[in-house]
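Just dropping this structure here.
A single protein chain has been omitted from the complex, and every remaining protein chain is retained in its original position.
Going in written order, the chains are labelled A and B, and every chain counts its residues from 1.
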Amino acid sequence: MPAVKLDAIRKSFGKVAVLHGISLDVEQGEFVSLLGASGCGKTTLLRIVAGLESTTSGSVHIDGQDVTGLPPEDRDIAMMFQSYALLPHLSVSENVRFPLRMRRIGSREEQDERVKKVLETVQLGHLAERRPRQLSGGQQQRVALARAIVSNPKVLLLDEPLSNLDARLREDMQVELIEIHKRLGLTTIFVTHDQEEALSLSDRIVLLNNGRIEQEGAPAAIYDRPATEFASNFLGSANILPATIEGLGGTPVAVLADGQRLPLATDEPVRGDVRLALRQEDIHLAVRGDGPEALVRTRVYLGARSRYVVSLAGQPVRVLAPNDTVFEPGQRVSLAIAPERIRVLAR
Amino acid sequence: MSDRTENLLLILPGLLLLALAFFLPIFQMLALSVSGPDGPTLQHFARFLGDPYYLGILWRTVRLSLIITAICALIGFPLAYIMARVGPRLRLWLIVIVILPLMTSVVVRTFGWMVLLSRSGLIPELLRDLGLVKRNFALMQTETAIVIGMVQVLLPFMALSILGVITRIDPRLEEAARTMGCSFLQTLRTVILPLALPGIVAGSLLAFTLSASSFVTPGLLGGSRIEVLAASIYGSVTQTLDWPFAAAQAVILFVGVILVLIPYIKVTGRSHG
Partner (left out) sequence: MVRSVPTWLRAASVVFLILTALILLAPLVVVAGASFSASQFVQFPPDGLSLEWYRKVLSSRDYLSAGWTSLQIALLVTASATLIGGAAAIALHRNQLPGSQSLSALFLSPLVLPTIIYAIGMLMLWSSLFGPVTFLTLWIGHTVVAIPYVIRTTLAVLSESDPFLEEAARTMGARRLQRLWLVVVPQCAPGLAAGAFFAFNVSFDEAVLSLFLRKPGLTTLPVQIYGQLEFSPDPSVAAVSTIMIAITVILIFCIDRLLGIRNFAET
């Protein structure tokens, strides 16, 4: 039985439809990311699971129980907000105790014990009597996390909880989230617009676009084999080139707009007019070679690597290359791309 | 119970109080102003608008209110600008200096002016000692006294209205203007003044309505010979006991106030939105 089962969820605000029939099962203990740009409906979907938003149609089951009409206070969930939503008039330990108090979990002593334990889990035991205002952003975030896991909910909902932190703290917090998830095994739904965050944290990524599921799967699968142009663009921001596929029977070859040819993997089934998705780190530059030719337009120095924009078949193509060989703008280069790294997308 | 029910329950006592104890009384005043012994009549309005004495009162009210408002704006704008740009400590003190009179009873403040302006008071004495005025010079029971007293009463409203707008102006705009070659005074005129205008307009409209409708300060400082509209209304209610006539005068004041307040709401609505 899935921990969370969403069945054909539709949601409209007035005349604006935000979700167009989303069905999704989240297994016990699974960490699922809802990934998408702002306005794709990911937060609305999370709020529907929480019960903060009603559905226009469709049903929500948590742990086998139909909770579609239940308010959040009657669902066994916990949610962490982007702004953390710590109660400013309560101390850290009172904040963490709040869900236990409201849900009447355990006696006063048991509550104290649990609060103490969970605060130690997030390394805040020494700040228990502070007010949220007196804490740094990262500490506030840990309090919010402690408050979300203290009641041991059936589902943990995270609404972009890392987006207010600076880069360094965010990386630390990602590691901490992974460890806590591994230790407690809480079923977790995580909303984010950051593809790296989704790739590094999740067991499964659900990519949303305009209120529909664009693609779902394990991070590596979805990254390596994006099914659509949107997916390949959103994860890893690939270059998209129009091409025609030739080579009936034999090895398929992609012919670019200017007639240059790119060999493809032998098992590629698609034929005719297509689009190619090329990841910028999969393209290799050389002074001479037998690959298609391109013209270097700009080079941006990034430290360990450089980002080039080259002109290929009249299209700008971004390339990420190491700095062992440097190419200058205006130089002609030859491109090499491993056939199995080229994704062919139907038009 | 739904969210809407909860919100309705929370707002209902206030709404009921407002409807029954605020809007209904105003409606009653409107109704009484057109009531006569033989049904609805406009005679109270005709009496007011046909009598040169009352028209004189109306004109004096408008004229004094305009003068008072103008003086308040002239003092209020630089005051608000300085308040917005000084250091935090001095600003706090200035705000206290502005708010203290605002929150003191108007009766007490007027009393203070009575002491200062009376024949043997500090200000006439000073002017006499300096030889600026004749020996029989008096300030009490003059329009000047009303203007002085009212400016002090209304200046805080004006200053706070303008301050609210000026604090929202990005100080970098001034720096930008300076880098483009404006002198300080040019900056003040071309950048701050236009941006502060909504505050000045709002403060002026507010000051005008409050000035036109006050009777405590004008009554005590101007005396019974220099009557203003609000004092005349108070007289009709408490001395001649002619309530329908009092209501008619109040309606005339009300209409004037509404005409001024409509642009006020538009101006403040825009600056807040």
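Convention: a contact is a pair of C-beta atoms (placed from the backbone, for glycine too) under 8 Å apart; a residue touches a chain by one contact, two chains touch by 3 or more.
Every value quoted in this text rests on a predicted model; they were computed, and no experiment measured them.
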Response to the item:
Sole touch to the unshown chain from B:42, B:55, B:122 or B:259: residue B:122
Discussion item. One chain isn't shown here. Among B:58, B:206 or B:226, which residue touches it?
Written reply: B:206
Discussion item. Using the document's contact rule, name the residues of chain B that touch the chain not shown here.
Written reply: 1, 3-4, 6-8, 10-11, 13-15, 17-18, 21-22, 24-29, 32, 75, 78-79, 82, 85-87, 91-92, 94-101, 103-116, 120-122, 151-152, 155-156, 160, 163-164, 167, 178, 184-185, 206, 209-210, 212-216, 220, 230, 233-234, 237-238, 243, 246-247, 250, 253-254, 257, 261, 264-265
Response to the item:
Those residues of chain A that touch the unshown chain are 50-52, 71-73, 77-79, 81-89, 98-99, 102-103, 147, 151, 157
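We adopt the following convention: only the chains that are shown with their structure count from here on.
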Worksheet entry | Rounded Å distance, chain A centre to chain B centre (Cα mean) | 59
